[in-house]
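Please see the structure below; I have some questions.
A single protein chain has been omitted; all remaining protein chains appear in their positions.
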């Protein structure tokens, strides 16, 4: 891959990294209200996979969605203010940091682990029957691979040959539960065999790899070769949520060792080896930070939904003027 | 295997075959009230696997349980009268043909497909933690292998190394749904890989094979090598239930071809080749039929539960004399 | 007017709606080859093909989620859960997703899904195949809950449910599929959220749902002989509830019996009874009485399952008690 492409990917990851760090600060200031799940260290998965989708393609994400969303093309403005519960958010501020929907960018996420996978089969079915030139990507974690939803959805997608790329973002923990202890097989990708699918695993901290594999699987899916299940191995550098009792489930050393393998450092090294100047990279960083500082200032100005806005879309009135919340 | 053993297995299968046929007659006479699911053609699975368990071992069965139950050691009297809704039934006639419990023989079945598998993990866990010299067997169908329960239970059993033998009785149909169309992988046994288990498949119409594998897996499970998942390939010769619209999902020819491969015929041929006289086999059959005729006559005499009996075990009263069904 | 069965009325609704709109499709276990357990989609696979009639594996959660996703893409799934007992396996998709997405998308996503299932006793299937779980859904904002009791109603309500843009939980009764009734040849719709007075009367209001309507009507005939005139109100939709019709009837009669097949505790009968007390307190001569199933699983067999749920005789007794005592008091 030529430096230009990698530079672009690096920039995309850098935006996610800084965006995530900013969100964390806002969470610590209690300006994000619900549980907030940091993304640090997993950027090569969001950039490589979610970033490879077209606007028309559908992405179903998780309770850790903000970087997936931005990588998919949702505006940082809409994502950030959704997490802050403002009307300018993707869901008008009604969803929050774990569950929001941006129909314009075909992004959906939810906070019930594994439950996005059955829903993906519905998007896939509609795409297939309506013969649309679109695909559906469903991203979920290692923990989600233990849910019944995972199994039922993969079997259904496979027997119907649906245009879906299932991406298991294995960050090696489900809350405090290490994947090696709670997932019975050596590699989650091995589960593909149970659905007649090939076993595909990728280094989830190598953004060139994730993008290469993503592009290839998306292309094959458009050609009707889907579904696919791919496991991207990465590592959750932050806690499950800000300030979780990390000491109870892993050592500092383990975290440190993975910090050296995190995707931005790895991409950065490669870039420097391709004669990209370090100053060029810090300029890039400066630009990103500037953009985010402005974003943050703007976000803090945004209004909160009124009660009336909050409850006016519970259901679609059967009769004109019917009161929705009697 | 020497003829003596096979003759014993043949006799066991013959009892199940005749028992099942008798039940079918009673169903046609509307003396069995709920859905009734015939077992014809699958006897080598019940005899081979369920028949290999000790009384102390636990068996969790399905909505097609009557032959599993008899093979496990439940009395034909208790099983038959349960299906007929009489007080002498395993569950006092309150459960019926798809869901009953015989605690004395450690037999449990239920009519929600796949749901016995999670329950099996609980029996397995108790056996392991209480360090009992018992094992749990959980038998289920090809259709059940598509349920979330299958996946969650196998993963849980595998990470906890529970003493459970999961037997997938693949009779090639889930109601009218052919396994090849609704199960995404070529062999259900392949799903074992997703739980770090070995792929084990057996010819479910060869009773010597099913018993050999069953004995081996049960032994290994007692030694703490469990869990295991084994697929037994057989064929459902009867309809899903008596009088289902078979024509809508399979051809007569297909059924006929499998009738030639059914387990009793195959065992019988082997026996005849081992100098067992055909008259000896017909004597055996005569004895079984005689026994069942007596059983049937007896069963028809048994009383039905009273309303009071029917509702007196909904829950255990908190206070003496508390009315259970206010 | 042609007389057809409840099952056939469902089948007509399917055919009309699937012809009218190719986005309407039926998804469920054996809805195709078998034409569904009670044959309500018989031969439709031939007529509409596998894109509109889809047989599904035994994966209740996945197919419920499939309904959510396909609906979000503009399709109009009718998801059949074979027995309401198994809807327990799909509750997450129905309650946490289908019911929530319209609001979670700030009104942008519409999910025109009909979660269609059947419940109740009457087929001697014991406790894992005979439950009445309708009230689970009534308590969930974002869901509409429908329980038809006649061939005419099931057709008109199902067509409206299919055309409605909210997720609807549509609960049939296994004992009703073979019930016959008049269904006009010309197309008609029955609006969701409207109760129906199945029989007008002046002495007592009986609010009954689903199969219980059948028993209530029989009881009303018998009570007529004794000079007691019952008004039978069938809400048809449990939410949104047509309070007006129910209240008007009770204000007229001053006495009310609510009959459901579900146990009283935590069941919809409590909702009905409360709504009536709240609105008709001064009009009621006596408190509303609830006649419901005993608090027990449905025991196996033909006899006990009828004894633990309301039936014609118990409805007659309860109604007479309400009317009778009052007469004694001579009010």
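Just so it is clear, A, B and C label the chains in written order, and each chain counts residues from 1 on its own.
To be clear about the criterion, a contact is a pair of C-beta atoms (placed from the backbone, for glycine too) under 8 Å apart; a residue touches a chain by one contact, two chains touch by 3 or more.
Small disclaimer: the values here were computed from a predicted structure and weren't measured.
The missing chain, though absent from the view, touches A, B, C when the full complex is examined.
Annotation: of B:71, B:139 or B:153, B:153 touches the absent chain (contact as defined above). Of the listed positions A:41, A:95, A:122 or A:263, the one in contact with the omitted chain in the full complex is A:95. The residue touching the chain not shown here, chosen from C:12, C:40, C:103 or C:214, is C:103. Within the whole complex, the absent chain has one touching residue among C:108, C:163, C:251 or C:295, and that is C:295. The residue from C:9, C:27, C:68 or C:95 that touches the chain not shown here is C:95.
Residue positions on chain A in contact with the hidden chain: 33-35, 85, 91, 93-96, 98-99, 110-114, 143-144, 146-148, 174-177, 182-183, 244-245, 248-249, 304-305, 307, 310-311, 314, 324-326, in rising order.
Residue positions on chain C in contact with the hidden chain: 61, 85-86, 88-89, 91-92, 94-96, 99-100, 103-104, 126-128, 131, 133, 135-142, 238-239, 241, 262-275, 277-278, 281, 284, 286-290, 295-297, 299, in rising order. Considering the complete assembly, chain B touches the hidden chain via residues 91-92, 94-95, 99-101, 103, 108, 110, 112, 115, 117-127, 129-130, 136, 148-149, 152-153, 155-156, 159, 312-316, 318-319, 322, 325.
Heads up, the rule we're going with is that only the chains that are shown with their structure count from here on.
Each chain gets one centre point, the mean of its Cα atoms, and the points for chain A and chain C are 41 Å apart. Averaged Cα coordinates give chain B a centre that lies 36 Å from the centre of chain C. Multi-chain contact residues of chain B (touching two or more other chains) are listed as 146-148, 182-183.
Among the residues of chain C, those touching two or more other chains are numbered 57, 59, 61-62.
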